[in-house]
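One protein chain omitted, others in place.
Order as written gives the chain letters A and B; numbering starts at 1 within each chain.
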Amino acid sequence: MLLEAKDLRKRFGGLHAVGGVDLAVGEREIVGLIGPNGSGKSTLLSLLMGIHRMDGGTIRIGKTDITGWPPHKIARSGISMMFQHSRPLLQQTVLENVLLALLPDRMFNFRFSPELVTRARGILAQVQLAEAADRLPGELAFADLRRLELAKTLAAQPKLMLLDEPFAGLSAKEVREFSVLIRAMREEGRSVVLVDHNVKGVQALVDRMVAMSSGTKIADDRPDHVLADEQVRRVYLGSRESSAAVATAEVRSEPILEIADLSVQYGKATALDKVALTAQRGAVTAIVGLNGAGKSTLFHAVCRLVQSSGTIRFGGQAVADRPDQIARSGIVLCPEKRELFGDMTVFENLRMGGSHLAAPDFRQRLDFVETLFPRLAERSKQNARTLSGGEQQQLAIGRALMMKPKLLLIDEPTLGLAPVVLDLISETIERLRASGELSLFIAEQNVTFALRHANSIHLLEQGQIVWSGPTHRFADEVGHKVL
Amino acid sequence: MDDLTVSSPSPLRRLSVPTSGVAWLAVPCLIALPFVGISEYAIGIFTLGLFFAVYAMGWDLLFGYAGEPNFGATFLIGVGAYSAAMLNSNGIAPPWICILAGAAMSVAAGVLLALPALRLRGPYFGLVTLVAVLILRQLIILFSHQTGGEIGIAVPEVLALSPIANYEIALGCAIVSAGVFIIVARSPFGLILQAIGQDPLNAQAMGFSSVKYKLAAFCYSALFSGLAGALMTFYMGTASLNIFVDAAVGVQIIIAAIIGGRRTIIGPAIGGVFLIVLGEYMRPFGRLSELVVAVVALLVLLFLPNGLLGLVKLKRRAH
Partner (left out) sequence: MLTQLLISGFLISAIYALATTGFTLLYGVSGILNLAHGTTLATAGIVAWYVAGLTSFDPVQVILAGVTSGVVVGLLTYALIVRPIQRLLGLSETDEHVFMLVGTLLWTIILQEALANIFGDVPVSVPQFVSGVVNIFGVRTPISSLLVAAISWGLLGALWLYVGFTKSGRSLLAASINPRGLVLCGFNLALIHRVVWTIYGLLAGVAGVLIAMVHGVSPSGGLELTATAFSIVILGGLGSVTGSLIAANVIGYIETATAYLVGPSLRSLPSLIILVAVLYFRPQGLFGRR
């Protein structure tokens, strides 16, 4: 074994980000690390690189025990990491950025040897960036920037490469090209651990797949076995049985939200590409897709929290320009990160949501929310930051409901929640639908959950809508892609 | 794009403004400057400007490359200046020994200042450096018997009497500093320093231990700031709080660096001379002059955030 990590543990406050994980990587092996958002994949990589101090466990590379080493020593022992969000030095050329990664850790070194420059050019050629060597990173396309990061990772001649989301933001064609590069590294005798949300994308590439959920390893096997594993399907894809049980009828009413030609750029990466969709009044609409597909970006664009181009109409009118105006006009977002006021009590959080209501209205609304979530009434005087994850989600939805939304956008309502809370959220969505006073638009990576509630579904892949239609047709027509 | 890099001696030609040709031309011009018939008064102003240029370059190495906002440049300068002045006024050592001792003391002060920089990030570090200046001031007042307190301390000896000789000394100091700073900034060391300044974690994951590089950057900055401070003390004939240990002077140094263009070394040097000359030019207007200089600096900050050399760089890139 090249790498042997045993019983790795890391706590952030009360959260067990990684709770006792074993990971072994052999020579010339590509291991895929999968799992939903927040399952601890990236934290695990950081532990291997020494970026976070471990709370327990041991790591060996070859015969060397590197437990507790600082990152720069680990880097010199044969592990290198490609970060998900790393920025090149913008004032230096592509070549100089690679040269940096080739430099020895010596202070009195005032000259670049020609031999290093030759090596840097060689590495650039390897990732097909040779022509861009003398350009500045700012002039590169997004995919080429990722190639540059890969080149920097390669420069250290690592035995083991840790790649955090190497495919994020890449098109299908670019993903294929990158996969070829990664395979070539295995041919050179290196091993790779890569983290990705794009399960289908990595399935063909990896020799072995490790699935994580809530900080623990739940499967470690050949890719097809892992993807067939019942527990993996349940936490990552949603379980199959319940999906068959529900088929919600299509709603034919006038649209409450109409989106056309909506595009969003994050620097050079295209997050949304000419998205067009509608949500019907009185219905539950769902947008599904893998993490990173652009679901949150879509919601943020609707609420004008990010810059976008295209048109968004709400109830037949163009939406306002500022996020606060939009919130007051009836489109309320319950964001993935919840954005609660941590140092305020539950009641104070709800009161902030109901700030724009007159006193009698406020009372009535508070009753409504507290009936929906009796837990919030019990915890009324407790600080929001001390609530459990499920309670925080209830508070986030409750606070959004205090705004009397006409259209409620809920981003990942079930993310990281225990099954029991999930049922409660399910129930809430059905009760809100039954109340008839608002329309719902949910973004979910848990397709099963979406299928259970939505009247119509949109499937988002890498910033583009690839399928839209009523829920009952989803499983037959595109189910194979996500289920 | 044609491939010039193979033939060019350094692959880092873009790291600083590629002005080496202009620079080689500028050096003889600067040496000849006092002989072209300008007044002794003007020579004196340029002398001060050159010292200021060294301070601004030292600041730029710390902020532009290592990413450490040093609001206490005058802590380093002040330690150098006062060490030299105290040694000389007590008749302990001749001027040149005093100056070297001042520079050495300043390096020690640099290490002291680097310690919090290794623990604190950005604005917090900026505050510590600001406070360091205030504390040094208080200490100098507290030990006023040795330091001259608020009045200042007179230096009995001089390095040279003629303004031209003093100018050439200051110029020598500035050229040597600029040379060393540029070599350091363009070297592998400078590249690593920038990587650490931008993203320390990423730099560590690339195998660089950030502590020693940061410490070294503080030492380089302190060495030349202290040297220039000590030389300037002998030029002025006195070390006083309002010239050498003043937060406001520290801010002027930062302004000089920003006006000239951060991350270019040469830019801050130009900014330093410019600021002193502008201040002198405005002097007849009395207190109004400081107001005007501040307004000019603010306008540059808001409308030319990359400084004068930043403007040149943009133009070059456009071609």
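We adopt the following convention: contacts are C-beta pairs under 8 Å (C-beta built on N, C-alpha and C of every residue); 3 or more make two chains touch, one makes a residue touch a chain.
Since we're looking at a predicted model, the values are computed, not measured.
Asker: So which of A:His85, A:Lys200, A:His225 or A:Arg322 would be touching the chain we can't see?
Answerer: Reading the full complex, the residue touching the unseen chain is A:Arg322.
Asker: In the complete assembly, which of A:Leu103, A:Met403 or A:Ala454 touches the absent chain?
Answerer: With A:Leu103, A:Met403 or A:Ala454 as choices, the missing chain is touched by A:Met403.
Asker: Among B:Leu25, B:Ile38, B:Ile97 or B:Val295, exactly one should touch the missing chain; which is it?
Answerer: Residue touching the chain left out of view: B:Val295.
Asker: Among the options B:Leu33, B:Val131, B:Ile183 or B:Cys219, which residue touches the chain absent from this view?
Answerer: In the complete complex, the chain left out is touched by residue B:Val131.
Asker: Please output the residues of chain B touching the missing chain, sorted low to high.
Answerer: 63, 67, 69, 71, 115-116, 119-120, 122-124, 126-128, 130-132, 134-135, 138-139, 141-142, 198, 247-248, 251, 254-255, 258, 262, 287-288, 290-291, 294-295, 297-298, 301-302, 305-306
Asker: Since one chain has been left out of the picture, which residues of chain A touch it in the full complex?
Answerer: Residues 303, 305, 322-325, 327-328, 332-333, 335, 339-344, 348, 351-353, 355-356, 399-400, 403 of chain A touch the chain absent from view.
Definition applied: only the chains that are shown with their structure count from here on.
Asker: Return the distance between the CA-based centres of chain A and chain B, expressed in whole Å.
Answerer: 46
Asker: Any idea which chain A residues touch chain B in the complex?
Answerer: Checking each residue of chain A against chain B gives 49, 51, 70-73, 75-76, 80-81, 83, 86-87, 89, 91-93, 95-96, 99-101, 103, 105-112, 117, 133-136, 152, 156.
Asker: Spell out the part of chain B that touches chain A in their complex, as residue ranges.
Answerer: Interface residues on chain B, with respect to chain A: 1, 3-5, 10-12, 14-15, 183-184, 187-189, 191-192, 194-195, 198-199, 201-202, 204-210, 212-213, 216, 263.
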